[in-house]
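Note that one protein chain of the assembly has been removed; the remaining protein chains are unaltered in position.
Our next item is chain A:
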Amino acid sequence: MYTQTKYYYPYHSPFDPCKPIKVKSYETPPNLYMGFQPPSLPQFQPREALYHGTLWPALFSPYPGKREVVDNE
């Protein structure tokens, strides 16, 4: 199972003025991996589909928002 958010650790110089955000993230939504959508994928119930914006859980991409934390040491 893939993750929809990836993390990386950018270089931080001792001379950089701000406190480091040591971990940064970016989104890799499910459409990146699906190719041509296979037939007969499991479906949401109609009401849930309307809420989610897609009929298929395999295409649903929750975005909880990015929370970057400044390292306070």
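In this text, a contact is a pair of C-beta atoms (placed from the backbone, for glycine too) under 8 Å apart; a residue touches a chain by one contact, two chains touch by 3 or more; residues count from 1.
By definition in this document, contacts and distances are computed from a predicted model.
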Q. What is the protein name, per UniProt, of the chain that does not appear here: "Spore coat protein CotJC", "Carbohydrate ABC transporter permease", "NADH-quinone oxidoreductase subunit J" or "Fumarate reductase iron-sulfur subunit"?
A. "Spore coat protein CotJC"
**Q.** chain A, residues in touch with the chain not shown (by the definition above)
**A.** 2-3, 5-11, 23-29, 32-33, 67
